[in-house]
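This report concerns only the one structure given below.
Excluded from the complex is one protein chain; the other protein chains are retained at their positions.
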Amino acid sequence: MRAFTYERAKDAVEAARIVAGRPDAKFIAGGTNLLDLMKLEIETPTHLVDVQDLGFDKIEKTRDGGLRIGALVTNTDLAADERVRRDYGVLTRAIVAGASGQLRNKASTAGNLLQRTRCPYFYDTNMACNKRKPGSGCAAIGGYSRQLGVIGVSNACIATFPGDMAVAMRVLDAAIETVDGGGQKRSIPIAEFHRLWGDRPEIDTVLKPGELITAVTLPRPIGGRHFYEKVRDRASYAYALVSVAAVIQRDGTGRVAFGGVAPRPWRVEAADALLPQGAAAVTARAFQGATPTRDNAFKLPLATRALASVIAQAKA
Amino acid sequence: MQFDTPATTNPIDRMKVVGRPHERIDGPLKTTGQAPYAYEHRAIANPAYGYIVGSAVAKGTIRSINLDEARGAPGVLSIVTAATAGKLGKGQMNTVKLLAGPQVDHYHQAVALVVAETFEQARAAAALVRVDYARATGSYDLDEALKSAPLTGGDSGEGSGAPPVDRTGKFEDAFAAAPVKIDAEYTTPDHSHAMMEPFASIAAWNGDELTLWTSNQMIDWGRGDLAKTLGIPKDKITLMSPYVGGGFGGKLFLRADAVLAALGAKAAKRPVKLAMQRPMMVNNATHRPATRQRIRLGAQPDGTITAIAHESGSGDQPNGGPEAAVNQTKLLYAGANRLTSMRLAVLNLPEGNAMRAPGEAPGMMALEIAMDELAEKLRMDPVALRIKNDTQVDPEKPERRFSQRQLVRCLTEGAQRFGWSRRSATPGQVRDGKWLVGMGVAAAFRNHVNRTSGARVRLGQDGVVTVETDMTDIGTGSYTIIAQTAGEMLGVPAEAVVVKLGSSAFPVSAGSGGQWGAANATAGVYAACVKLREQAAQRLGIDPATADFADGRVSGGGKSGDLRAAASGGELVGEDKIEFDKLDKTYQFATFGAHFVEVGVDAYTGITRIRRMLAVCAAGRIINPVSARSQVIGAMTMGAGSALMEELAVDKRFGMFVNHDLASYEVPVHADIPQQEVVFLDEADEKANPMKAKGVGELGMCGVAGAIANAVYNATGVRIRDYPLTLEKHLERLPPIV
Partner (left out) sequence: MADRPELEITRRGVLASGAMGAAIAVAPGAAVAQNAPEPQAPPTMPVRFKVNGRPQQLTLDTRTTLLDALREHLHLTGTKKGCDHGQCGACTVLVGGKRINSCLTLAVMHEGDEIVTIEGLGTPDKLHPMQAAFVKHDGYQCGYCTPGQICSAVAVLDEIRRGVPSHVQADLTKRPAASNMEMRERMSGNICRCGAYSNIADAMADVAGVKA
């Protein structure tokens, strides 16, 4: 870990201004992903701006009947919120399927959206990785890729977004609210938040330098039955091989997003429309153009079968 | 004490302390965080911190190392490389040297140690060490390398060995003639010990004398190999390892942390402490090698096995040894015509070596599926097939009997307890919601090994009994069973015994490995206690031959006295070792068991979850049923990992294990493991040692993965012969989803 200076921000715009002004500066909130990566010098900030005092730790009702989740709300608190459990069950389900109790107590809502891939070649600094070191190549291609992406990936990078929470937020059509160093605010639909790698896999999201996440908003509840089916080798404390977030209405319509398969939570709205026709129809559409490797080709039938499991539960 | 005739009645048989469930005497220290592990000893003030740099290539040479930047980094005191370390030897137990240079033997082999004032400074400076490698072509593909690999015999260094080829009768003819047969290939992957405490050492020099606190299972091996590596006399080294945060074979041998701490302390002229960073542990250290196994079984329609062949291939570094996966097949089942053989390929992956139950663990993973497959072909219950082929003698040398063998009772009692009769003989029949449910069985088998073991027992003037031995407690319960043994021998409660372990200042013991620790180390304590009893009785004027030690008193011949009074005139010290001669020529010593498992396989996703586990074990006298049971449930848990998730993924291009941390090399977590049941048959093996005890710590690992695999087959009707049983190996052969 490189040496760094540290300060605790008192004001969001000021924090954003500091980070925007120094390419070597980073925000830190829960720190559970950033410090992990700093120890390996995959992340090498020389200045940290701690945002824990900014007060973004509340969950409030929005005027249109949705929820505004402060960027610093911990995973535990978000999952435990009674309104979330009642009206956005898929979100609670997704959060408690991820990481461990200890990590969820520290991990923040914003940080969880920003967590970086778990590709083992990204994590090993002896290996080529375009995401870690632009232009160095991708050791994962042609390597061990069982965990890696099957769709939305590129010739430069086949990593996945590893999170669970964001997959649920994707079916809920969440939006990410930010502020920049000039005090400018914007709201980014989650569908547009995570980038596909293309030839710039080092850039994970559409955030600009120094742009600070202040909240995530959820539209008003959409009813239906909520599911998060996470498939992994061990029963807990493991990343998804494939996950399915779904909200299914009584008439069989609904929404579905997949985790563990792509650079972003993978949802194809045109595939949602095929839900009444069954799992195979949905995944055929959602995974059209998939480019799996030999190691991870199983994720395609697995996605279908995991969704079928969800549909069966919805019918039960 | 020479043990060369079976034990007769002795003080241990009273079983007032030994054999009773006893909480661990080290429990209050461990549960309050007061037990000091290697990195935590505070006897040395102001240590500097070391951080290891590992090789970025698997095979090649170091052309140059540029240390300029690292040396200039804040806080750096010294940097050790092969070029600066002076001439180093290689430990006798090490296949590969522990510091690379100029030759690199495997990925993450240590190439440098940075020593700095603080941990943070050492870590940062380590990233500034610039190494220029010339990468060489290596051999990393086991299947490819086995095509031309020679037949090789060998021993894992932990007791499991086999010759290159071993034949009894005429296997080929018998197999050809057998009316029912199976011929199948099985694969097991590379496994990592993944013990929770990383390799860690603190080294301090005083002139030419070295004190090393470390985490090692075998004090004397570690001390000897450290002396050999550093080129100094063994008696100049004091090595201490009173608490070991898990080893499983990974800490049997001297490792890089110990060597580098010693070299770093010498270079920095300061004590140095270091712990290997977790992401380096997998490739820097040893691992259980992958195997490719072929098993052929031929049987009569009544289930009598007439032909049995087990061939295994594995790989290791040059001059390494094979994974002796055929070992148990020489002994477990009857059959007149037998063949075992092993091939060993040269690989440039990290060093393969012993991991919990080397040989038997991967061997039983294959053999016990093969038995299940044969049972199905015979339309015979798999429990019945195993019983049918029980043998009370070494099938290759019928004149050698097993000293004790209750495999059949383990199977029958286990079947009854588990409700085996409710198992559907036809697979894929039982459904519980989305779960396909199945049951599986496997035999458990692991040899018991006799090893010399010494101890010293003191009776202080204050009446306190103190045992000193270099035996280690790696979670096995050594502290407690040694206290129980001395307590039984001297007629005092276990709580009254002070146990000091894990120092080279104490008599050399069997150490912890090969499930030989408990039985041999306590037998060594027994021998030392016999010496102390003689002295104590004499002091009290009682004939040692008839003296009875009970309730803190010594009595005999009408006389009686307080044990503590025996030492009132000065401390008594009894020291001896247990040694074995010829009994293992006459008898085969082994431990037995039966594993029963029920699993659910998600009909949609193919994920397997274990629902119930039972092990019935026959392993001689159980010295402490509490810690012995824990050894078995722990082994069952590790076995569950090997069945369902554990696999070091090999990158055949770069010659390294890709998933080299605890997030990507998955081992079981709480949620994976149901309530486990363990039953010990009441046994005492008087031919084994005066404790009449045998090993148990690895027995629980042997066969459990096979039982899980058989349960998965019983649930799904899809046979997987390639471990671990991850979902993609049967997903598309599962019943179709609607």
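Chains here go by letter, A and B, matching the order in which they are written, and residues are numbered from 1 within each.
Convention: a contact is a pair of C-beta atoms (placed from the backbone, for glycine too) under 8 Å apart; a residue touches a chain by one contact, two chains touch by 3 or more.
Because the structure is predicted, anything quoted here is derived from the model rather than measured.
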Residue touching the undisplayed chain, where the options are A:Gly89, A:Gly149, A:Pro265 or A:Pro292: A:Gly89
Which of B:Thr81, B:Gln121, B:Asn353 or B:Thr726 contacts the chain that the document leaves out: B:Gln121
Options B:Tyr243, B:Trp420, B:Phe549 or B:Tyr713, residue touching the unrepresented chain: B:Tyr243
Candidate in contact with the missing chain, chosen from B:Met1, B:Val165, B:Val498 or B:Ile673: B:Ile673
Given B:Asp132, B:Glu209 or B:Asp551, the one touching the chain that is not displayed: B:Asp132
Sites on chain A contacted by the missing partner chain, in the whole complex: 1, 3-6, 8, 23-24, 28, 30-32, 35-36, 39, 41, 44, 46, 48, 50, 52, 76, 79-80, 82, 85-86, 89, 92-93, 96-97, 99-103, 105-106, 121, 125-128, 133, 136-139, 235-237
Where the unshown chain meets chain B, residue by residue: 23-24, 26-37, 39-40, 42, 56-57, 60, 63-64, 66, 68-69, 72-75, 118-121, 124, 127-128, 130-137, 193-198, 243-248, 275, 277-279, 474-477, 626-627, 629-631, 633-638, 653-654, 661-663, 667-676
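By definition in this document, only the chains that are shown with their structure count from here on.
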Between chain A and chain B, centroid-to-centroid distance (C-alpha), Å: 40
Residue numbers on chain A that touch chain B, as the complex places them: 1-3, 39-41, 118, 120-121, 123-124, 126-127, 139, 142-144, 146-147, 229, 231-239, 241, 279, 298, 301-302, 305-306, 308-309, 312
Chain A partner contacts - residues on chain B that touch it in the complex: 56-57, 74, 120, 123-124, 127, 279, 434, 602, 604-607, 609, 644-645, 649-651, 653-654, 658-661, 663-664, 666-672, 724, 726-728, 731-732, 737-738
